[in-house]
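Coming up: chain A.
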Amino acid sequence: MELGFLLGSLLKIIAIIAYIYGLMWVLGRPSIWAKIAGLVGAFAVVQLALTDINGFRLLNNFDNGLLFQACAMTMVALGLNLIYGFNGQFSLGQWGFYGIGAYAAADITYRWINGDARGLLVLGLGTLLGTLVLIGINTWLQRFRGIPVLSSFTLYLIGALIAGTVAVYLGNQLNPLITPLLGTAGEPGPLNTPAVQQIIYFLSVILAGIFAAQISFLFGLPVLTLGSDYFGIATLGFTIVVNTLMVNSDTILPFPEMKGGRGMIGIPKLTTWFSAFFFMMLVIIIMRNLIHSSTGRSLVAVREDEVAAKAMGIDVAGAKLFAFVVGSFFAGLGGAVYAHYIGFLSPGTFDFLAGFNPLIIVVFGGLGSMTGTITATFGWIFFLEGMLRVLLSQMGTEAPTWRFVLYPITLLLLMLIRPQGLLGSVEWGFLKGPQFTPAPRSRPEPAHESVA
Partner candidate 1 sequence: MLLEVHNLNVYYGAIHALQGISFHVEEGEIVTLIGANGAGKSTTLRTISGLLRTRTGYIRYKGRDITNTPAQEIVKMGISHVPEGRKIFAPLTVRENLLMGAYTRNDPNEIQRTMERVFISFPRLKERINQLGGTLSGGEQQMLAMGRGLMSRPTLLLLDEPSMGLSPILVEEIFRIIQEINQQGTSILLVEQNAHMALSIAHRAYVLETGRIVLSGTAKEVAENPMVKAAYLGV
Partner candidate 2 sequence: MQTVQVPSTPVVYHRQQPLLWVGRGFFAILGLLVLYILGTNLIKNPTLFAQIFISGLQLGFVYAMIALGYTMVYGIVKLINFAHGDVFMVGAFTSFYAVSKYRLHQWPNTVFPNLDPGIGVIIGAITVILLSMLVCMILAITIERVAYKPLRDAPRISALITAIGVSFFLEFYGALNFVFSPRFIPYERPFEVVAWYIKDGIHRVLPGQQAPENSITFSNIFLIIIGVSILIQLLLQYLVRRTKIGIAMRACSYDRQAARLMGIDVDRVISFTFAVGAAFAGAGGVLYAIAYSLIWTQLGILPGLKAFVAAVLGGIGSIPGAFVGALIMGQAEAMTMGYISTPMRDAVAFTILIIVLLLRPTGIFGEPEKEKA
């Protein structure tokens, strides 16, 4: 009995990894049509498996939930891999940005379905104004040479606060124009049809990502100047501060609908396999295109040797900040997708201890390997939440207490056996960089024959 479940679960993990491999392989085909067909096919296969056909579903709700969690976690972990694996900045703050994204997106859609457009308006205007203000300040600061980081941080902070205030004011002014169209939750207005809700949901996910990115810009600007371990602790602090603010979101922060420690209920469950797949692929594609561009190479150069990177004309501080902001953007997207899958947010989810999970995944998969991160995320979730859960509950009522005893032991063993991570720095198909096979060339004059 147990053996059957063990084999079944193992087979499932292997099948998922094969799925990822197949997807990456087909996306790695040169033909654009093959790529599109592969993408659609990969989406359709799972969609089909999730569809109820005459009472039979290949993947039940349990698998479905794990799948969505894995998709959200993939975005978070890829973001962390960009920051830590590719750029070399040891960050424990990813979980905080995940939480920020989750709460920000949830607030938009929650308010929207309850007949309040302010969430969307304020955050939309805020991210827009904030971006403009940050770019403006940046342009102005370009005129100075050797400006201290703390001063520029203060200026950016003040700018962002002003932008935020203006956005809140404008949002409140504009709100009455839209509100009548929304209706209430009981009687949805014309702008609250499921189709519109999906649009708002997609907007909210993107806005949540941008919002997380902006916060990470403000936080990262001064903190990225710290040495690696110190940076790690400061970002751990960030996660804890964010968690504290979540617990106090209804007392210290003015968001009664988030209900602080009681948890935010009533978030519409708008995440579908399409949106989870869409955003995950979006993150994967952005990340892959980024890494294999010149900018991506400069990020990796910073990881390899900061001093040499400086000497190569790379703006090291800028590159670090860029990776941090993009990584946090991914985390924000992941959080937003997660929030609309689970429909309920509690600060307990964003506890700093859980914040080690993305780190464990990234190290497991192999630092600097996108493939490793993606497979490790799916493997990790389907091992811990899938396999161990299914197996242990088969083994009696006492066994489930062993889940978190077996997990660290597995962690230890894997780390001792493969300290460099499961896949090292291997990439599959699509995720590989563009390969150049140099044409044979006529050799230009060799060095020491031309002189002498």
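Simple rule for what comes next: a contact is a pair of C-beta atoms (placed from the backbone, for glycine too) under 8 Å apart; a residue touches a chain by one contact, two chains touch by 3 or more; residues count from 1.
Candidate selection criterion: all candidates are chains of the complex that A comes from, given by their letters.
None of the values given here were measured: they were computed from a predicted structure.
Colleague: Can you pick out the candidate among 1 or 2 that touches chain A in this complex?
Modeller: 2
Colleague: Spell out the residues on chain A that touch candidate 2 in their complex, using ranges where they run on.
Modeller: Touching candidate 2: residues 90, 144-155, 157, 222-223, 225-227, 229-230, 232-234, 236-238, 240-241, 244-245, 247-248, 252, 306-307, 352-353, 356, 359-360, 363-364, 367, 398, 401-402, 404-405, 407-409, 411-412, 415-416, 419-420 of chain A.
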